[in-house]
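For this view, one protein chain was removed and the others were kept in their places.
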Amino acid sequence: MRVDGRKNDELRPIHIETNYLKHPEGSVLITVGDTKVICNASIEDRVPPFLRGQGKGWITAEYAMLPRATEQRNIRESTKGKVSGRTMEIQRLIGRALRSVVNLELVGERTIWIDCDVIQADGGTRTASISGSFVAMTIAFGKLFEKKAIKEFPIHDFLAATSVGIDSELGEILDLNYIEDSKANVDMNIVMTGNGEFVELQGTGEEATFSGGQLQELLSLGEQGVKEIIEMQKAVLGALADKVLEGVKVK
Amino acid sequence: MRVDGRKNDELRPIHIETNYLKHPEGSVLITVGDTKVICNASIEDRVPPFLRGQGKGWITAEYAMLPRATEQRNIRESTKGKVSGRTMEIQRLIGRALRSVVNLELVGERTIWIDCDVIQADGGTRTASISGSFVAMTIAFGKLFEKKAIKEFPIHDFLAATSVGIDSELGEILDLNYIEDSKANVDMNIVMTGNGEFVELQGTGEEATFSGGQLQELLSLGEQGVKEIIEMQKAVLGALADKVLEGVKVK
Amino acid sequence: MRVDGRKNDELRPIHIETNYLKHPEGSVLITVGDTKVICNASIEDRVPPFLRGQGKGWITAEYAMLPRATEQRNIRESTKGKVSGRTMEIQRLIGRALRSVVNLELVGERTIWIDCDVIQADGGTRTASISGSFVAMTIAFGKLFEKKAIKEFPIHDFLAATSVGIDSELGEILDLNYIEDSKANVDMNIVMTGNGEFVELQGTGEEATFSGGQLQELLSLGEQGVKEIIEMQKAVLGALADKVLEGVKVK
Amino acid sequence: MRVDGRKNDELRPIHIETNYLKHPEGSVLITVGDTKVICNASIEDRVPPFLRGQGKGWITAEYAMLPRATEQRNIRESTKGKVSGRTMEIQRLIGRALRSVVNLELVGERTIWIDCDVIQADGGTRTASISGSFVAMTIAFGKLFEKKAIKEFPIHDFLAATSVGIDSELGEILDLNYIEDSKANVDMNIVMTGNGEFVELQGTGEEATFSGGQLQELLSLGEQGVKEIIEMQKAVLGALADKVLEGVKVK
Amino acid sequence: MRVDGRKNDELRPIHIETNYLKHPEGSVLITVGDTKVICNASIEDRVPPFLRGQGKGWITAEYAMLPRATEQRNIRESTKGKVSGRTMEIQRLIGRALRSVVNLELVGERTIWIDCDVIQADGGTRTASISGSFVAMTIAFGKLFEKKAIKEFPIHDFLAATSVGIDSELGEILDLNYIEDSKANVDMNIVMTGNGEFVELQGTGEEATFSGGQLQELLSLGEQGVKEIIEMQKAVLGALADKVLEGVKVK
Partner (left out) sequence: MRVDGRKNDELRPIHIETNYLKHPEGSVLITVGDTKVICNASIEDRVPPFLRGQGKGWITAEYAMLPRATEQRNIRESTKGKVSGRTMEIQRLIGRALRSVVNLELVGERTIWIDCDVIQADGGTRTASISGSFVAMTIAFGKLFEKKAIKEFPIHDFLAATSVGIDSELGEILDLNYIEDSKANVDMNIVMTGNGEFVELQGTGEEATFSGGQLQELLSLGEQGVKEIIEMQKAVLGALADKVLEGVKVK
């Protein structure tokens, strides 16, 4: 049995609170078990230099943790004067994932800034960030659409993420919390769309390896988990969920 | 009349939620109007180099804002690679203020880290940080005391802060929100103890000055505001509030 | 009796040498007891980005110490690769204080850079920097005025600063030297104008507090000290002092 | 047909030159098509702080490019003063991959530093770095073993990496060069061991997605490519290749 | 006798391989004994801000070592986050030396970036960098000239460098390797042109001094060494060597 009593293919309780803060165009507090992440989407009316004059938009993400989001206090990256490799890896992942379901041509010369700030960490902060940011981004695009700043809705599919892993005793498990993650031999993050396509797959055996058979089992668990999360996204997005389904995919 | 309908000597609604996050020894979410600050207190079992071997403790504070705590998104200080002058000024102020009501000899060789993270800003973030951090710190010391890691309670008085300022039309006003702060000619932060003594006084006329008479009026408004906040601190601290009143002051 | 034989309300000997270095538009060496600060004012014909196109000027200050200005050698901030919180606090204070007596509209799109470099430190370096910089800035504006680059003299009042504090044995004292500052329970910097208005008030009880009565006594001592320093500024400025008195205050 | 005339499942010509430089304990120049990477392994007789006193070793990697390894000159990261997110991601990947086939307990308190310096880049620099570093590391361990500094050979399996991707016209292809990589919709790096287990799987759809069926095809191509590279590693390692096969896996 | 059997006035074996890498406009691997430096010349179609609009070009150099170019592994400067004083001194020297034989007016508004990357170090890396960079730069200018981007060949003389020094037992010696350099009392780098003029002379007695007579002997040795290296440059440059001799010197 898992440390918190879950079955191997069971997600932790997930809650997505929308309109969490007042300033951002989209603001979400996503709670996955004891992991809590504030996901804010901000719209800036210009794009980075490498995209200027092309008429298309950009989506970029930043990720951070409060110093005491964790069991032991961490030194702030602002105090250290640099952003760690882990942080950079995560923010590049979040940005890439979100861009995969957005038609950037329809966004116009705008940058969508996604800020994921983990206020409490208990494993799975990067996948929670992706699942929450998708909702924040959708709300932000909803506001642009409502005031007719964009003509067509630029999101063409749902997007969510979860983690899977291999425990030496329990085998393949879904949505690892911090204790499970620390013990796991293999850890894999899976980002998928509403129509069941893969966007990103990052499987790592830290001082361990995994076979082709184990990989298939992990993929299947992940797919099921992402589907459940996307149902929750649809529920909190309400009418906006329909907009996503109508989104025009870039060809 | 003030922009939000308050009287000149009226505080904004204040709410102090304790045990906000699960990891920190003391964790508080303080809400002052639309300003929201997470104040966490962490206990580390060692002191900075300059204090080692003296048997006394230390209290230090860090302050940051989420990028979208504000109307316009701010660049993260970790991304910039350095902490701004404003941030340093504020964290030095918070640390200094808290140390003034703590008998560091009774703390033992421990550092209390105070982390103030503003998740939503609407003026008065530094004074809210002080008022909230006092509660978080008191709870953290309460835990140390409960498990008998310290023999005497090291806090010997309450501590809270508020801002006062001069509006060219309304005159002296208490607890300025962001709009009021932007318009004010003079802005003063006042930190006081439960017995009505001053701990810190920072009055600034940005491209303006103030007379001795105006100063007296500001001091009087601030004193009243701090008193009200301390009453709220007592209410949320419950039995711990009594500990503070029994605290032994260093001679 | 004070450590250097002064009365409680007695300033240290002050000397202001003008035209100290040849390149700056205004250059002053101010000596306050054993504290020596070179204050240079430079005029740059453009303003920072946030002010461009508004037709008004800006005043900004930088502050540093020679490594061996102090009893113990300090590491250079250029070697450390970053400016300390203390330095940033001081330079923000100096800039703010000077701006309070200048009508920036009359300056045109120019930046006045104030550089305060402490070559010998014995307490009160930030207040000496303000008192000295005021003279350097006035001389620099005098040159602009003389060559008719500005039409009206932009300074509308004198400005000086001093420190006051509370010694546990002597009570309230004026213009603390380094030894006195190290022992003081309370330390307050007071910046005032020629007409007796406050510009900045920064009172701090490091691990101590102060009562309302003590505050009034400190304010009174500070006011007297600033008045005496302004008389010296007038003496060294000569004819330029009259220009200051004719300066047009911004409404 | 592919841009350089290869079949979809065909690797570029690979050459592994051992003992390339004289100072490092293991030194390899790996050439994969026009991609050239110097892989050096250095042995340091101590471990990072988090491992001290545990009697086990550590493997860490650094990765860089010469400024003109690329078509356009890149700014040096030393000049920029910071290492990019891409670089950090790659060096974390290389270190993690190598550690997966080494029994760190057998290494003793030593750090193996892997330096991968790309002197010419034409796609696949990170996978070439892994394949080349494995050889450099094996040679370095060979020297430790020869002089009996370690008793048992710590590597327990071969390790190599390659990339696979999806081209919109050609479909799934193996070992992408720079032009192919720029056009690919999906890019996946696969790190595998000699016995056919996965170590790391990083599949990314940049503004695109991929189906389960495509994933299976990519995995199959990658597995075949890695097998071929491992045969080349065996050839250049000679007698040391047998040591790897005898390596004792940690249980 | 010298440690490697050379006579006092004997250079180490030198090899200059041209067209070493495919991307740079000029690419050379220079080998001087066991010292190996990749010298790449890149052409950028703009100049630094201080030269814009003047119609002339610029030449600038960067220098680095692979971490394991040396006996002991060095920490990367990108990891340290700053370039060392030694590196800056060397890159300023290389740039200055190359500019002395180039008529920048004939280059047009272009920057020639010289990158010297030491892959193996055994003394004399900075002088080898100069001798090798001259060849790389000449090749790059040859390409500009060939496609008629410049009308006249901008290099007007050959340029090479070597080191000389004083050994306490052997006296004055030419082209010091690492062991000799470590023992030498005096170390001098000499940069000269094809017509025997000095470009740069840097003689240093680290905890030692040298007489006028010793100086003359060092200059004579250096002159001879540089002459020999220039002959090798001519040999590898072939027809381009004639272009250099036709170069028009700026008056």
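Here the chain labels run A, B, C, D and E in written order, and each chain numbers its own residues starting at 1.
Definition applied: a contact is a pair of C-beta atoms (placed from the backbone, for glycine too) under 8 Å apart; a residue touches a chain by one contact, two chains touch by 3 or more.
Just so we're clear, the structure is a prediction, and the values are computed from it rather than from any experiment.
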{"item": "In the full complex, displayed partners of the excluded chain", "value": "C, E"}
{"item": "Selected residue (touches chain absent from view) among E:V3, E:I179 or E:A208", "value": "E:A208"}
{"item": "Omitted-chain contact residue, chosen from B:K82, B:K227 or B:K243", "value": "B:K82"}
{"item": "Contact footprint on chain E, counting only the chain that is left out", "value": "82-86, 88-89, 91-92, 96, 99-100, 104, 188, 193, 196-212, 215, 219, 250"}
{"item": "Residues belonging to chain C that touch the chain removed from view", "value": "21-24, 27, 34, 36, 38, 40, 42, 44, 62, 64, 66-71, 73, 76-83, 87, 113, 115, 117, 119-120"}
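Just so it is clear, only the chains that are shown with their structure count from here on.
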{"item": "Given chain D and chain E, the chains that contact each of them", "value": "none"}
{"item": "Chain pair repeating D-E, as identified from A-B, A-D or B-C when over half of the contact pairs by residue number coincide", "value": "A-B"}
{"item": "Separation of chain A from chain D, taking each centre as the mean of its C-alpha atoms, in whole Å", "value": "28"}
{"item": "Gap in Å, rounded to a whole number, between the CA centres of chain E and chain B", "value": "60"}
{"item": "Separation of mean Cα positions, chain D and chain B [Å, integer]", "value": "52"}
{"item": "Shared-contact residues (touching 2 or more other chains) in chain A", "value": "81-83"}
{"item": "Chain contact topology (line, ring, star, complete or other)", "value": "line"}
{"item": "Contacting chain pairs - touch in the sense defined above", "value": "A-B, A-D, B-C, D-E"}
